[in-house]
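Quick notes on the structure that follows.
What you see is the complex with one protein chain gone and the rest in place.
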Amino acid sequence: TKLTLQMLPNSKIQSVNVTKFCLPTVNGTTGESPSLSVAERKALAEEWCGKARGRMDQVVVHVGAMSLRDSQDLARHAAQIGADGIAVIAPFFFKPKTADALRKFLQEVASAASALPFYYYQIPAITVPVMEVVEGIEQLIPSFRGVKFSGMDLMDLGQCVMHSQPQWSILYGVDEQLLAALAMGANGAVGSTFNYLGSHVNKLLSAFETGDLIQARALQVLPMRLLLVASFDVGVNKQLMMEVSGLHLGPPRLPLMPCPLERSEKILQKYRSLFP
Amino acid sequence: TKLTLQMLPNSKIQSVNVTKFCLPTVNGTTGESPSLSVAERKALAEEWCGKARGRMDQVVVHVGAMSLRDSQDLARHAAQIGADGIAVIAPFFFKPKTADALRKFLQEVASAASALPFYYYQIPAITVPVMEVVEGIEQLIPSFRGVKFSGMDLMDLGQCVMHSQPQWSILYGVDEQLLAALAMGANGAVGSTFNYLGSHVNKLLSAFETGDLIQARALQVLPMRLLLVASFDVGVNKQLMMEVSGLHLGPPRLPLMPCPLERSEKILQKYRSLFP
Amino acid sequence: TKLTLQMLPNSKIQSVNVTKFCLPTVNGTTGESPSLSVAERKALAEEWCGKARGRMDQVVVHVGAMSLRDSQDLARHAAQIGADGIAVIAPFFFKPKTADALRKFLQEVASAASALPFYYYQIPAITVPVMEVVEGIEQLIPSFRGVKFSGMDLMDLGQCVMHSQPQWSILYGVDEQLLAALAMGANGAVGSTFNYLGSHVNKLLSAFETGDLIQARALQVLPMRLLLVASFDVGVNKQLMMEVSGLHLGPPRLPLMPCPLERSEKILQKYRSLFP
Partner (left out) sequence: TKLTLQMLPNSKIQSVNVTKFCLPTVNGTTGESPSLSVAERKALAEEWCGKARGRMDQVVVHVGAMSLRDSQDLARHAAQIGADGIAVIAPFFFKPKTADALRKFLQEVASAASALPFYYYQIPAITVPVMEVVEGIEQLIPSFRGVKFSGMDLMDLGQCVMHSQPQWSILYGVDEQLLAALAMGANGAVGSTFNYLGSHVNKLLSAFETGDLIQARALQVLPMRLLLVASFDVGVNKQLMMEVSGLHLGPPRLPLMPCPLERSEKILQKYRSLFP
């Protein structure tokens, strides 16, 4: 129930000076947070923050919810339990129709935990251009620290990079074309496949950092080939996470269905052959 | 914060024998239930069920939620407070990919309040054909009593009518083309415009019932003309509901934005000219 | 290689007074006209107009093309060979972005054969609302006589009916939900399934005309059930047309592929069981 998050220095573009690190985002998509009750999400966040203390650099808690009130409640809770940051997706039933409406919503959530670094998690279902959301947002949300960009419109991503402030992270979320986003200026990644491909992706990030595009491309091909067989699916992800971690994570909650045994066997076989 | 729901007898097709009536659905879209916390939704449902006792034939409570656990919690609560039925939309972040997954989800919610009549509220964002959801569902959910169909694919609606059981209601949810759905066999309607067009739509239903299509068509034209100006929007709906009811409903909650004054004035003017 | 076209009187709404008749549209979708060269289309139109003389009430030739120049050339040719009308779809690579651009395009085609009745064939790929195209179009195109409406937005259809002139036909093109469109005011139909379901659809039109909705609905169910198995596809249509007509029509032209034998056998079996 975690997302691994990687970032890389890209000092020439952004004067950021961080090292690669593992930053679990609790209660994200892979963690099935939309299927959890508020109480379940709080319990999970507490468990993570407690266990991570002293062992991990940071824990970011995703507090996005359909209800602004729930989102604010989760944000306050994250601050109380010592989380290192919060991340928020926009509501997706009543979707914000304009950047202005979305910025107001994010501002309301951020203000409930104004001491915590704040990340906007974009999902393609929200069609407001990300560049319009982030341009000048540091005026509205002083704790703003970056965006997870999960769309395919890399001109929009490029504009976010342009509007980016020194302390921001522009993190890409479509794992199978991460290299393209890095070229456009993204300086990190958040994605569900990183739960089992984390060290592989670290190699890709290192290759890119040292300017070895040929190697980076060769490394990018492997996750592609896995996804040709697996395609994104929380049930499939769980199977692979169990394989790699040895932990028993249980089946997904309805309306998600578990990955059928035959299919998961085929996927695991592909995984083992690609990442021996 | 209500949806009006109308039904009409269509005895030749379905052997249903009900009369037109007003059936408020609490915590639906118009009521902004996706933007409310579980506690707020419970409070609202209680208020409605209490006030309606003795004054309304029925109150149906919408208990759909992203989390199955929340949905079951709300269903149990609806039974405790004496609601007359429950309605459920499918989760829309993790969407059910197959009719089977969706039916299992609905079954889990229904079983938490198995004594209450159960309605499936379809929304177009859920692309599973409704006919596949409802065919034989009475085997899985004995309390199943019907569907709110909000799509444009009227062949799918026609198939639902074909699979319909005597005690079911097939209610249409695209107000501006209700007449088309009635012709295809729908025997009622649920929609947000009915909060201010209820008596008008009752006339349309009566005209259709008596076989006067010319009159029904003339009545259908008026809501169309309103929607050409207004287009569906919770903010707009609120303005019109306030106008008609005289109640102060307050602004919508973020990420929804209130209807700008100038626009709402124009819409109210149109409303008054069409429905004097 | 024809589309059958049916119309019904709907005098109360539109003061049209025609009788049901068979009006083949040459060079439509079913006739694979987009896959034909201009010379092939001319040859086909000539053949039809020659053979139809004295045996059919009317022959309408579809002259829509990507190139305005080709379209005008085909329109002039239709006039020369004695066609009774022309029909035009909008170009669909460079799509008209506004009703104004589309109306200008249609006007240019119509002016090349201004003596012939003119029909606009709408396809859903062209997203300009039909009501905006037809409102007042008789000022621009005096020969305008109607529209084939193939979309699912029946409010748009209803608005076309409202703007309709006495001599216009509003013909619906989604065969499996024709009854819905008739209720909204359409007064006829054009569709590819009518090539083999023509007499069945005539019964549906008659039932609707006499006000027997129960019967009309029962008749509408049969094409639905065929389409559940067959789904629209020119290759499938050809198989069914061959079955009914006994004519050998040959395989479709690439990029269309013939219907695989096993599938076509299954569809024919369904057809024979539904329409014995």
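Which chain is which? They are A, B and C, in the order written, and residues in each are numbered from 1.
By our rule, a residue touches a chain if its C-beta (ideal position, glycine included) is under 8 Å from a C-beta of that chain, and two chains touch if they have at least 3 such contacts.
Predicted model only: the values in this text are computed from it and were never measured.
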Only these shown chains touch the missing one, namely A, C
So which of C:Val26, C:Ala52, C:Ala83 or C:Leu102 would be touching the chain we can't see? C:Leu102
Identify the residues of chain A touching the omitted chain, counting contacts across the whole complex. 12-13, 152-155, 158-159, 161-162, 176-177, 179-185, 211, 213-214, 216-217, 220-221, 224, 227-228
Contact with the hidden chain only, please: which chain C residues? 32, 34-38, 40, 66-70, 73, 90-98, 100-102, 104-105, 108, 234, 253-257
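In the analysis below, only the chains that are shown with their structure count from here on.
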When centres are defined as mean Cα positions, the distance from chain A to chain C in whole Å is 50
Rounded Å distance, chain A centre to chain B centre (Cα mean): 36
Using the touch rule from the top of the page, what residues of chain C touch 2 or more other chains? none
